[in-house]
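Shown here: the complex without one of its protein chains, the others still in place.
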Amino acid sequence: MELFLYTALFSPLVGSMFAAIFAASPKTKLAGIIPSLLLGVSLLSSMILLQHVLTADTPVHVELMTWMATGDLYIPFGFVVDQVSVTMMMVVTLVSTVVHVYAIGYMDHDKSFNRFFAWLSAFVFSMLILVMSDNFAGLFIGWEGVGLCSWGLIGFWYHKESATWAANEAFIMNRIADLGMLIGIFLVYWNTGTLQYDEAFAAMPGLDHETLTWMGIFLFIGAMGKSAQFPLHTWLADAMEGPTPVSALIHAATMVTAGVYLVVRSNELYALIPNVGLFIASLGAFVAIFAATMALVNRDIKRVIAYSTLSQLGYMFAAAGLGAYWVALFHLMAHAFFKALLFLGGGNVMHAMHDELDPFKMGALGKTMKGTMIMMTLASVALAGIFPLAGFFSKDLILEVAFVDHHFIIYSVLLLTAGLTAFYSFRIIALIFHGEDRHTALGHHPHEAYKFMLWAMAPLLVLAAIAGFTFKEPFFEMVTHLLPNTEYHIHSHLTYWIMTIGTQAFVIISIIYAYKKYMSSDIKIPDGTSNMENSFKYKLLINQYYIPHFYEEYLVKPYRELSAVFWTKIDEKIVDATVDGIANIFYSTGEKTRDMQSGNLSTMLKWMVAGTVALLSLAVVFGLAARHSDSIIAILSGLGV
Amino acid sequence: MMEIGLNHYLVLTTILFAIGLVGVMRRKNLLMLFFATEILLNSVNISFAAISHFYGDLTGQMFAFFVIAIAASEVAVGLGLLIVWHKKHNNIDLDTMTSMRG
Partner (left out) sequence: MFEAVAFYLFAFLTISMFWITVTTSQALYALTALAAGMIFISAFFFILGADFLGAIQIVVYSGAVMALYSFGMMFFDTTRDVKEKQGNKAIILGLSTLAAILIVAIFAGPIVSDNIHALYPVIEGAGNTQQVGLVLFTKYLVPFEVAAVMLLVAMIAGIVLAGKKMDLSLTLMDEEEIHLMNEEKNKKVLS
């Protein structure tokens, strides 16, 4: 079993290094095929490990080697495959394999083809370290690794100024959050003496409430950065500068879910501090509706899907905050499938339309891109939460959780968001695939993507369809070995049916409204003159509530000014001046004592006598000291030296 | 005061040595400088002999003996160099000999 663990973990690394060899060379198909194959191997190993976890009693726990053993601190490179981590492993490896194969086709004409796969496989490796590690330090290593690879992938087309800016923004925001996470990890170590999950969580019930609260808050701050919760959310939409496979893998299925993974992994901690949990849930609900409103008016299909991800992350945190950890994990898994599918479909559309992103400039693409249309429509249906696709089982479960725990505000917010989600998802579908043809007039001649890319997306389609009703029961059985197994049942059957049918009806009405509005033949490309565009609500939403503007004006600009001051006034004038001053002292001392070497023998003889006098004085002083050493020692000890 | 002890000789030596130092520092003519050096060496000889006498040890006299030998050879070589310099520059004033300026 350990062999499969190591295979699953290190195959992506081997693939990445293989592709890295070719990173500076022109495109070679091998650099794409080998990493994909190796990821397939990793997927197979994960499946075998899943089989093992389902049947065996104990998780697979290995310690590769010791990293630090200093004093009381013992941190190994240890990996554990238990129910939670095997779920994450399956999600990660499955989506990664699909994305790798897809990317072979997507990046076909890109001259940095090889470099792409190096970064992509490295990302998968870091993510696997993150989910498989058995201590907080290993988690942090993976955390940073995915942050780095995300930076490399968002800024993949580094010649574009906007791409590098977005990459830096993502990395810096993550870094800010990582400070909070580090403080949280320090608090864990300080109070429990260990960073291993099992030992730390075992020690936690013995700690006082305030310490636990701070621990939970700081760890969650780290999760906020990675999972783009408010106020550290602006990077996620800007991260769409990267290639679409990157968005599918990182910003739908894996990296952004790392925050949820952290909260789920630390469920024993959060169970002890329900107040923090309530805060997390409230923030999650807020983010859900916040992101959904911004997606309503956006004219960039990838951004809309990104806001949708943000919104669904809010759902996951809401569930985790309310203590329903297995529900959050289940939604994470289902969401990964249909969101990745959505992104990949969007990638097909973008490729066909030569990187055009505005859905208003498309229309009636369903005629030429049938496969993509079917996949994206199904994925959107799953996202909206219509029975019997995956979204129904996971999203509606979260709504039930909120209702059962009597958090009615959270429930209503999430319900409203569900309606909005359905609306904006189908707005995009309608604008792209249905209605009138607006793209031929602009000179676009779209065609469907390569057949193998569609075949690569097929597993995701299947899973998005069946993951709900097939996996829910076995998943619950498996994961509750580790997580609390609260089942959420609404007491009266009547309430349950009213709720479910009401939700479905609400969602279906939103979908129909979206179709009607955006399939009509008098949709024009908005050009800034319509009443809608000039209204206050529209402007607020399209500018993302002016939050990026706020950050730029009141955070980034003052910081830059401050840095300039530090550079010119402090670094140059004080630090550099000090160092130069010290050098100057030596130099000027040399210059001045140079006068001693006048070449005039008489002067030098005088210096000689002066030196002799100095030595004689020293002789007298030391002689006297040696003579009277006893009394000197007595005096000094009297002074306390 | 009447009884001449070692300290009297040592004080005498010191005075002569100080006179020699004055000469070394004061003289600008190279030949005069050599004279002052001779004074230094002689004063030290007195002290060696005095110590040897008062401690009953012949080592001091041996040392003085060798000092005399060395002083003689030093004078020989020093004067030879002086003559060469004089032939070249026609001047033995110390203030003009500054080619070793650092």
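Residue numbering begins at 1 within each chain, and the chains themselves are lettered A and B in the order written.
Please note the rule applied: contacts are C-beta pairs under 8 Å (C-beta built on N, C-alpha and C of every residue); 3 or more make two chains touch, one makes a residue touch a chain.
Here the structure is a predicted model, which means the values were calculated and not measured.
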| item | value |
| --- | --- |
| Displayed chains contacting the withheld chain | A, B |
| Touch residues of chain B, complete complex, unshown partner | 1-4, 6-12, 14-23, 25-29, 31-32, 34-36, 38-39, 42, 45-46, 49-53, 55-59, 61-62, 64-66, 68-77, 79-84, 86, 92-93, 95 |
| Residues from chain A at the interface with the omitted partner, ascending | 602-603, 606, 609-610, 612-613, 616-617, 619-620, 623-624, 627 |
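Assume only the chains that are shown with their structure count from here on.
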| item | value |
| --- | --- |
| Between chain A and chain B, centroid-to-centroid distance (C-alpha), Å | 88 |
| In the complex, chain B residues that touch chain A | 21, 24-25, 27-28, 33, 94-95, 97-102 |
| Chain B-facing residues of chain A, complex | 594, 596-602, 605-606, 609 |
